[in-house]
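One protein chain is absent from this view; the other protein chains keep their places.
Letters A and B name the chains as they come in the text, with residue numbers starting at 1 for each one.
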Amino acid sequence: MKKCLALALAALMVIALAGMASASATPTKLTLWTFIDQHAKFYNEMAEEWNKANPDKPIALEATVIGYDDMHNKLKIALQSGIGAPDMCDVELGQFPNVLLGEPQLVALNDALSPYIDTIVPSRLSIYSKGDVHYGVPTHVGATVAFYNVELLEAAGIDYKTIVTWDDWAAAGKKLKEANPDAYMGNVETTTQWQTSLMLTEQGADFQDNSNPDDPKPTVNTPELLKAVETQQQWLKDGIAFLCPGGQVDTEEGKAWLNTGVCATVIMPEWYMSRFVDEIPDMAGKYAIAPAPVFEAGQPRSIGLGGTGTVVTLTCPDIPLASDFISWAKLSELGESTIWNVMGFDPVNTAVWDDEALTHNPDNKFNKYFLTNVFDTLNEVKGEIKYVSSTSISPTINSYFSSTLWNNLYIDQLDAAAELEAAQEAIEADIF
Amino acid sequence: MTSVRKLLYSKKIAPYVFVLPFTLTFAVFFIYPLISTVRMSFQDILPGQVKWVGLSNYRRLLGDKVFGQAVFNSVRYMAITCALLIPFPMLFACMISSKSMRGAGVFKSLYFLPVLTSVVVAGLVFRMMFSELPGALMNSILALLGKPPIYWMKMEYPSLFALILLCCWRWTGMNMLYFIAGLKSIPAELYEAAEIDGANAAQKFLRVSWPLLKPTTIYVLTISIYAGLAMFTESYMVFGNNTSPHNYGLTIVGYLYRYGFEKLRMGYASAVGLALLVGAMLINLAQLSVTGAIGPRRARV
Partner (left out) sequence: MTRSVPGVRRPLDKPRGNLVASVILIAFFSILALLIMVPLIAMALGTLKGGAELWRNGLNLRPEFGKWSLKSWRYLFTGITVDGEPLPHSYFTWFKNSLVIVALQTALTLFISSFVAYGFEMYEFKGKSALFLCVLLVLMIPFEILMLPMYVQANSMRLLDNIWGIMLPFLASVSAIFFFRQYLSGLPKDLLDAGRVDGCNEYAVYLRIILPIMGPALSSMSVLVGMGAWNSLLWPMLVLTSMSKYTLPIGLNTLFTPYGNNYDLMITGSCFAVLPILALYIFAQRFIIDGLTAGGVKG
């Protein structure tokens, strides 16, 4: 009996030792928060690839999807209190200045980004930076384009390719309205400003004067912004644009509305095509992609909007590993092509845009959904992609816009010039 | 050891042991935080940076129109909910306690269901009912009336209506119960005497029920005032977050939450909190002098 026991023990020990020898390095557990399901899927996929490529430093990624407001509030609280933050976190552009307040409790990613830095659009890094220190890894360019519902437009005898200016667009809208009273040429947003930002940068303006980075000033009462909002007010009066359900098209209500097929144009950043494919299934094969209209021919036709910068927090147990992983996952060639293939985003490495095999792959679900190839448009506007500044005062500006200004202008149709003056004053008063 | 034991068990020390849990909680989660709030209200606090800024947080507060709006919203909400959630539940309680009523227990149980539903669930359901989609419940009702769908939560009065309706939905049953209990404690002889005097139902209500329900009414009023002024979760759930068009849904607590946790301006939020504390004390003093009694407030758990 005793012998048996001894033998069994010995056997156990041998097995245990063998197990220890054969097991490769134990994976480092890393947590990540995101507010977008698709991103979580992407990170999980990239973690698997990372483990294949780096068997010596594997990671066990735990990606959690939390609602937009909750996630950002929790992150801010966690950074403030120094407890409870994830190791990595997607931070939406509009929220980014909030996590940079004071001394950012985030890891400077300059070293981890250095292998990729020459190939990425610089403006996409600077929006996630404080001075020269980069805190966020960008996901995409978010170049704004126009999505045209060709079926709807052709039925009204309109060729979207002839639309160059907003005047052309509005004229087409009137024609569409006559042919089809239920249809709308486009929409007007009330909770965000994708379209308005584009219309502003087309004229070379911005929502703020960022010439002194330490003391940015809001510039909301400008003639350029006035022109942008008055144009949209006119569309509403003429009945050619609809107040977007849900406040903007990137909401459940907005997507449900687009799915009914009454909207002829969606002016959105490139990443919106993933929403088309995943959540607006009935419009497959109906939309084409083209450069957005401008006020006067020759103005820049695109702007990089939205996006998330992924940050690494100072409380992360293995900062170099997390920094390397997240930079690699989002910016390596494999990462960039996965970002396009899985999420349908326009990679920040614009060199990828010329890779025909990747961008024109006929089996790609994003290519299949649309009538034209998005990269043809992207390459056409490549040199014209502007951006709006993102600084510490951006959240204040944005929150006044979404809570008050757009409502006053588009729902209540109040006088635009007076409202912009009031906005300038209110925003100045709210800045700390 | 035994002496410690003896001391602990002595009749002199025992009372202090009994009240110790409260004393500790009070010191740790009330007094100490209060002192640090006073300190923080003179500072500008950002992650990794603390600056003394003197009175500037208070100066800012005085000039802040949005704070005024938050106070206005909370007070208006409180006033409307008090105006609805006292007379109607009282009336319903009198009706349901009437001799002619049958099956009162079943109804009381049904009316109590919303009380049991959590604010989060109720808020989610109301948000979807008041969605701007044409097919959503409230817009379908408008359609039945031949009206076009509206943006419920983007307009001042429709969104206020949604919040008030949610509050009435949740608390009518509860307040009814309070009044039913109040009615129970009124001796039946009083009604009988009134009947002998030839009083009708309305007279019985005015002469007997109403005056004798005064303590209940004061209690319900007190908790309603507090709940109304401290409302936050309802608005947060129905609007989907703490930002609402024109700040229609912004309440006092929402304002504190916005600056303390969303904008990470803890120093300013501390000044706001202290101002509110003073406000709450003033309301209590006023109430004490009006009713002459200290009413317990909504369950604090």
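Here is the rule we go by: a residue touches a chain if its C-beta (ideal position, glycine included) is under 8 Å from a C-beta of that chain, and two chains touch if they have at least 3 such contacts.
Every value quoted in this text rests on a predicted model; they were computed, and no experiment measured them.
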| item | value |
| --- | --- |
| Option touching the unshown chain, where B:49, B:109 or B:203 are the choices | B:109 |
| Residue touching the undisplayed chain, where the options are B:68, B:87 or B:215 | B:215 |
| Candidates B:131, B:159, B:209 or B:243 - the one touching the absent chain | B:131 |
| Which of A:66, A:243 or A:334 contacts the chain that the document leaves out | A:66 |
| Missing-chain contacts mapped onto chain B | 9, 11-12, 14-19, 21-26, 28-30, 32-34, 36-37, 40, 92, 95-96, 98-122, 124-129, 131, 133-137, 139-140, 169, 172-174, 177-178, 180-182, 184-185, 188, 215-216, 219-220, 223, 226, 229-230, 232-233, 236-237, 240, 253, 256-257, 260-261, 266, 269-270, 273, 276-277, 280-281, 284, 294-301 |
| Missing-chain contacts mapped onto chain A | 35-37, 64-68, 70-71, 74, 77-78, 81-85, 246, 250-253, 255-256, 259 |
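The rule we apply is simple: only the chains that are shown with their structure count from here on.
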| item | value |
| --- | --- |
| Whole-Å gap between the CA centroids of chain A and chain B | 39 |
| Contact set on chain B toward chain A in their complex | 44, 46-49, 63-66, 131-133, 151, 154-155, 240-247, 261-266, 268 |
| Residues of chain A that touch chain B when the two form their complex | 69, 73, 76-77, 79-80, 98, 101-105, 190, 243, 245-247, 253, 256, 395, 399, 402-404, 407-408, 411, 426, 429-430, 432 |
